[in-house]
Every structure is written in structure tokens, then in C-alpha cells.
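All protein chains but one are shown in place.
Showing chain A:
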């Protein structure tokens, strides 16, 4: 008797375990009855980051709009390449989506991956987040103009913290080309370590989110020198943009959703319409405000144009700063 119970228990465990591993391949995805099962959004970054937060909020809103379960699955590593690769190989039935930002093009252009934006089906752009350039309160500079002047006199001396594969890597490169200066770009593994380096005065400059920056500014732990948006931020209206300070740079982390190549057009359209509803909902807008992020919805066609321009611009600046892969 005991033996039978043991065997039953064991087989139960095995069944549960195997069912957890299996992926449902019997998909009869047609636009009309989509979605008939749960949708997963691959977030190629760790849980707890900004990209994760934005996507979890999107997933929550989508669930009510599409009336199905929407699951966020974190597959981190290789500056977003590992998770993106999984989405690249996933079934194109609309049940696997990938959250992307500028890192996709950056990884391709710097030679870390062999695929880019258009190896996927773009769905919609959701948000754009701009940064502030920060320095330690003890540093001698009070504006980006001071920084540029010093950098011109002492090329390569100002250190600039960058987290590889995020827009914080692109920012210094863009400023270098726009202002004709040279920074000493120092790599930091992740946002937390980069922030610590600026607050601890290990490094001269680094990008921070405006909301975090605002608190550090009030607590006199950072000076903010410039904003990377086209217009001033509502959070920090006193902070001049880089453009106002004569540096022709606008740089953001643009987060959107894509599907594997060949996903049926009706499904992409349906998703794009649902995401539009998400972007227009008051609850999502409030949440994004609280995150210091601008809602910047673009439907599929506009998003494709946006990505084309984004990739071309990025290529140009990476080429100028010598980061472009051969």
C-alpha cells in the first residue's frame, strides 16, 4: 500500500514537472479567435529593472483588454541578446512577444548580435524615457558648457560611466560626436553600479533617470547638468536640455513590443490596437508619470518608420565614435 502511494506521488511530481517544461505547440492561430490562450511577453532583462516595470504594467492592462492571461517572462543576459534570440526562434502565432528598446539595434551595430529590429514584426512603440547627465557635487562643472570646455582643453580626461547595451552607452558617444570632444568611457555592469559610481564620486559623469536624479539633487548628492530630451522635463523644469546648451543630442530609451517574423498581420493589428488602448488609459499614463517616463505611442506603420530612422541615426553616431562593428 505504502509503495503504491509512493509511486503515485512520484509520478505526480514527474507529471507536474514535465508539464511545466512543455510548450504548447498545437497552435491554430487565426486572427479571428486570437487570443485563445495566454500570451507571454519576453523581457530580455532582469526582474526589477525599469524595462521590467514598464512591461509588467503593460501586461496588466493588456490582460483586461484582451481578456486573456499575459505573462512576463524574464530571460536576461548578454545585454538583452539572449532573450531576444529566444523570441527570434519562437512560434510566430502571436502568443510570444518581445519587449525591446534601442539595445537591439545597438547590439547589432556593435557586432554583439546578428539580428536587428527588422528580424521581428514591429507592433507598437509604447514609451520613451530621457535621462539627465549627472556629476558629483564636488566636481567643478555646473553646466554641460563647462564640461565641454574642460573636455576640449583636456581630451580624454573626463570619465563617463556607461552601462553597456543600454542607452547610457550611446549618450556619451552621441555627445562626443556632437561636441567634438573625447571622454574616457568606463563600463559599468548595470544601472545600480553606475549610480553608485556617480554618487561615490568614482567617476566624473553618468546618466541617471530624472526621478532618481531629482531626489539625489535635493539631497545634495548629485549635480544635474543637462537633460537628453528634446524639450525640458516636467519633473525638472529648471534643468536645461543638451540642445539648449549647444549640444545637438537627443537620446531616449524607446520601449516597444515586437513579434516574431511572420506573425499574421491581423494579429499584429489586433495587438497594436490593444496596446493603443493601454497607452491611452488613464491608469497607465499615471503609472508612467510616476516612473518618469513619457508615453509615446506609435502604431505599427509609424513604429516601423521610427525604427528605421532610429537605426540610421544610431549607425551614424556609432560610426563617428568608432564603436561601429566592421
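Throughout what follows, a contact is a pair of C-beta atoms (placed from the backbone, for glycine too) under 8 Å apart; a residue touches a chain by one contact, two chains touch by 3 or more; residues count from 1.
Throughout what follows, contacts and distances are computed from a predicted model.
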item	value
UniProt protein name of the chain not shown, from "M56 family metallopeptidase", "PepSY domain-containing protein", "Tricarboxylic transport membrane protein" or "Thiol-disulfide oxidoreductase resA"	"Tricarboxylic transport membrane protein"
Of A:34, A:141, A:216 or A:297, the one touching the omitted chain in the full complex	A:216
Of A:200, A:230 or A:262, the residue in touch with the unshown chain	A:200
Candidates A:186, A:236, A:295 or A:324 - the one touching the absent chain	A:186
Omitted-chain contact residue, chosen from A:112, A:143, A:281 or A:296	A:112
Where the missing chain touches chain A, by residue	6, 10, 13-14, 17, 20-21, 46-50, 52-53, 56-57, 60, 72-79, 81-82, 85-86, 110, 112-113, 159, 164-165, 184, 186-189, 192-193, 195-197, 199-203, 211-212, 214-216, 218-219, 221, 286-287, 290-292
